[in-house]
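Only one protein chain is missing; all other protein chains are in place.
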Amino acid sequence: MQLRATDQERALQDEVRSFLAQAPQVGAALPRALDDRMTVLREWQAACYTAGFVGRAWPGEFGGGGRPPVEQIVVDQELAAAGAPEFVNVVGLDVLGPSLLRFGNDEQRRRYIPSILSAEEIWCQGFSEPEAGSDLASLRTRATEQDDHFVLSGSKTWVSWGQYARWCGVLARTETDGPKHKGISMLIVDMRSAGVDVRPMTQITGHAEFCELFLDDVIVPKENLLSRRGDGWKIAMHTLGHERGTAALPRQVKLRTWLDRAVQDAAAKGRLDDPLVQVQLAQALIGVEVLRHHAYRTVGEFLNGGAVGPDSSSVKLLMAEAEQRLAASAFEILGPEDEFWTETYLYSRAASVYGGTQQIQRNIIADRILALPQE
Amino acid sequence: MQLRATDQERALQDEVRSFLAQAPQVGAALPRALDDRMTVLREWQAACYTAGFVGRAWPGEFGGGGRPPVEQIVVDQELAAAGAPEFVNVVGLDVLGPSLLRFGNDEQRRRYIPSILSAEEIWCQGFSEPEAGSDLASLRTRATEQDDHFVLSGSKTWVSWGQYARWCGVLARTETDGPKHKGISMLIVDMRSAGVDVRPMTQITGHAEFCELFLDDVIVPKENLLSRRGDGWKIAMHTLGHERGTAALPRQVKLRTWLDRAVQDAAAKGRLDDPLVQVQLAQALIGVEVLRHHAYRTVGEFLNGGAVGPDSSSVKLLMAEAEQRLAASAFEILGPEDEFWTETYLYSRAASVYGGTQQIQRNIIADRILALPQE
Amino acid sequence: MDLELTDEQTMLGEALTTLLEREWLPAETAHTATPQQRARLWSALEEFFDAELGAVELCLAARLLGAHLAATPFVGSAALRYIGVPHQERVAIALPATPVEHAAEVDRFAVVGEGTVALVAAADATIEPAASLDIGTPLFTVTADGGELHEVEVARLTAIGALLAAAESVGAAERMLSDARDYAAERRQFGRTIGSYQALRHLLADMYVRSASAWSTVLYAAAALDDELPDAQRTAAITKAYVARAAREVAHGALQVFGGIAFTEEHQAHRFLRRIIVREQQFGDAAHHERELGRALAVSAMERA
Partner (left out) sequence: MDLELTDEQTMLGEALTTLLEREWLPAETAHTATPQQRARLWSALEEFFDAELGAVELCLAARLLGAHLAATPFVGSAALRYIGVPHQERVAIALPATPVEHAAEVDRFAVVGEGTVALVAAADATIEPAASLDIGTPLFTVTADGGELHEVEVARLTAIGALLAAAESVGAAERMLSDARDYAAERRQFGRTIGSYQALRHLLADMYVRSASAWSTVLYAAAALDDELPDAQRTAAITKAYVARAAREVAHGALQVFGGIAFTEEHQAHRFLRRIIVREQQFGDAAHHERELGRALAVSAMERA
């Protein structure tokens, strides 16, 4: 174990810092209007990609940096410490990109990976359905094979950035017999196809970062099948584990910037000489820091080429806890007059729901880590 | 709803106060040695009984006071507010006495009730067994009917004050066919019988308030059967609900005296000008007070003659929570150098186990109050 | 001492439920209420006010208003009458440096001073909209001088105000619990209703304990105020602190039971949560009362020493 940066890592840190010093997006407020925000965020990811800071550990032949995974952590830390915006093509980077790398053929990887990294093409995921939330395997969207294509029909929900996406990874039922989860395939759907209808869903924060997706006899060419028919479940499980494992790294850095903000806001409001406020913030700090330490330890193995294990569920639980505690404390200290903390608090409650509920994560730990008897 | 005391209730308060003013036991430390402590506590309950302060609402014909139940609350409040010791025959008063009143015949009630009230005869309960804790219905202690008696064999655990008890209410299996819980009967066992072996169990606090009870071919006369053969389960359920419902009243008063003690101890240690300590104690106070308010509301119905409902489970959960929070806070503030708070903290963890675990109470609420689908 | 509601109190609750079902919108659409619909609700409530009402009765009413997401200047109007300031109008309480609810639709403001309230006609005041999380409890900044002065016990005014706000929160929390319970009993995942999983059964049971005990403490504190028990104001503070945390805990639990849908604008869960938060902020939140209670514990212990 060694936390001190190597000379090479230090050089990389310097490189990121000088890049950041010249980036106008850093520290500036993002536009509130969604379209404008999206434009800024795409430009930002593109600039970072050009500088070599996106997909740094992805294979060089598909546009990645081909460097050791730990370098991406170094980069992410520096970006976040400077308060840089997030990478907007998050679903491509955390979910579909890794699936394409692992399960796609070379043609698919060449076609899709570079524009995921550059944010030229935004990706979304069509996994959940209104009746198939936690119980993903019971999904009803159907894809029927005909000649050289599939005909796809059904509806999806929680499609993040669906209104901006060029491509969607859709889980659909292709086989009707056999066990439920073996009849699912993963299709790459062109969001410009006829029969695709995207409807933004307004969240309780007033934003619309998610959409409903309606698919009505959408034609999907056969070459857009990822891996083989019936492999969809396997891909989804790999992908969701990956998301839980890797999403924690940028997320914890984001939580650290939120914590800084809470401390600054409390200071500005003259609340910081109150020992109770101090302790609340210290407890939030502890939650955020321990999340980082735990994520580092559990992704260590994964970064070195191992599979994402069930411990990604412990990271996920800890992440929801840290986020909810921080948001609730800041909201209590700063009150509902503060729009940022109000929104952050309200939405923080979803952290124990999205990406697999708290209950699902605990089941995974009980089964796969503790090997407890099944219910 | 009326909280103000009536003239009659005020007169009763005065009566208790003048009694207390002359009682040497009030405010004095109890002896540490168990035998001596038992002697003092028996004398105390006897004195209170003579004064009309024990079983005040129990039927007059069996030695009770025959007064409205609310008067017992008034009395208990006054006793506890003065820091008076508890009534030692707690199992008789909260568990077996109510069962005898409800299910016993007149002869049994006349024989046993008065000496329960006066603490002349201490009672214990033989319900739990090593293999039948939460799952009481699977108990294995057997009673076989022969001529004019039962022959009783088996072992029991968590028999509080078993070493001092004259009588034990034992649940035993009398029927081998039919559903498990219908084959159980309740026997009144003379602890002086041949074949009764009592072994005190040392708790983690170092005290031995519980015993194991071994029953080896103990002869129990048939007239010591409570109600009919096979009624044991019904009696036990009534009894345990009763215990949950009524035990909260004296218990919450005890928690209030503990809270006072914690505040005094914190003051003596110079910790009370610390706002964090103040808030911790305030939160403990809130827990204790809300427990009182909730117990009052939910026992209101019961005191007026209704059955103890499933809300006794919500009281039980709240009671464990209030006790554990108070004990943990006091222990944190006053530290392990303080013997009282160390013991109180350690033992407080059992509050979510004894008298039906937290999990059992939540099941009761889910089934009987929320009518949720069964597991 | 009598720990149960009287028959009259129980009947009053039933009558008000009928009134709300007749004169107000279902909770699902309460946020779409027009000024006319709000005014109609108030007229109906005025009749209800004809009786002499204690804190227990007023809290019974506030709980139902919360459960129905009613938008009405009930809290201020009821609190003022309760502390003996006679009026037949819609009144909002204006505490120093505190947003005032429903300012655009009241007849008077009760401007709270030291030992007094001044009743100022709405026409004589300046009001500015302020942000509110809850469309049913619009907030304003109010500037008002002069008015008809009444001597009052301000601590008693804030105590009844705190209890009415708490009672509304309890009503909202109970409704969230009951909606979540119904959803859990219906929604199926993995071939079972989710309410048959022990994890959700226990979560809902804990939510029940919180909401039931929150209601117990409101009732007790209200009765203590009616009966002028010596610690009635401390009890009101305890109640306000407990209900604030309890109602949020119930709300958080309900969001967890509903899952993703609860985070969409169209689902009603967040409307109840918003009501709970706005009520929590009034007359002192949990942190405020916990501090004050803690300070008082310290002071009285030091005095005894």
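Structure notes:
Read from first to last, the chains carry the letters A, B and C; within each, the first residue is number 1.
Rule of thumb we're sticking to: contacts are C-beta pairs under 8 Å (C-beta built on N, C-alpha and C of every residue); 3 or more make two chains touch, one makes a residue touch a chain.
What you are looking at is a predicted structure, and each value in this text was computed from that prediction instead of being measured.
Taking every chain of the complex into account, the absent chain touches A, B, C.
Considering B:N105, B:T202 or B:Q374, the position touching the chain not shown turns out to be B:T202 (whole complex). Of C:A104, C:A130 or C:A199, it is C:A199 that touches the chain left out of the display. Only one of the listed residues, A:Q108, A:T141, A:T298 or A:Q324, touches the absent chain: A:T298.
Residue A:Q2 is the one among A:Q2, A:Q22 or A:T176 that touches the chain not shown. Contact between subunit B and the absent chain runs through residues 128, 133-135, 138, 157-158, 201-204, 206, 276, 332, 335-337, 339, 342, 346-347, 349-350, 352-354, 357-359, 362. The chain not displayed touches subunit A at residues 1-6, 9, 70, 73-74, 263-264, 266-268, 272-273, 275, 277-283, 285-286, 289-294, 296-301, 303-304, 311, 314, 317-318, 359, 361-363, 365-366, 369-375.
For subunit C, the list of residues touching the undisplayed chain reads 197-199, 202.
By definition in this document, only the chains that are shown with their structure count from here on.
Under the stated contact rule, the graph of chain-to-chain touches is complete, every pair of chains being in contact. Most remote from subunit A, judged by the distance between CA-atom centroids, is B. Spacing of subunit B relative to subunit C, judged by their CA centroids, is 37 angstrom.
For this pair, subunit A with subunit B, the centres built from the Cα atoms lie 53 Å apart. Of all residues in subunit C, those touching 2 or more other chains are 197, 200, 291, listed in ascending order. Among all residues of subunit B, those that touch two or more other chains are 275, 279.
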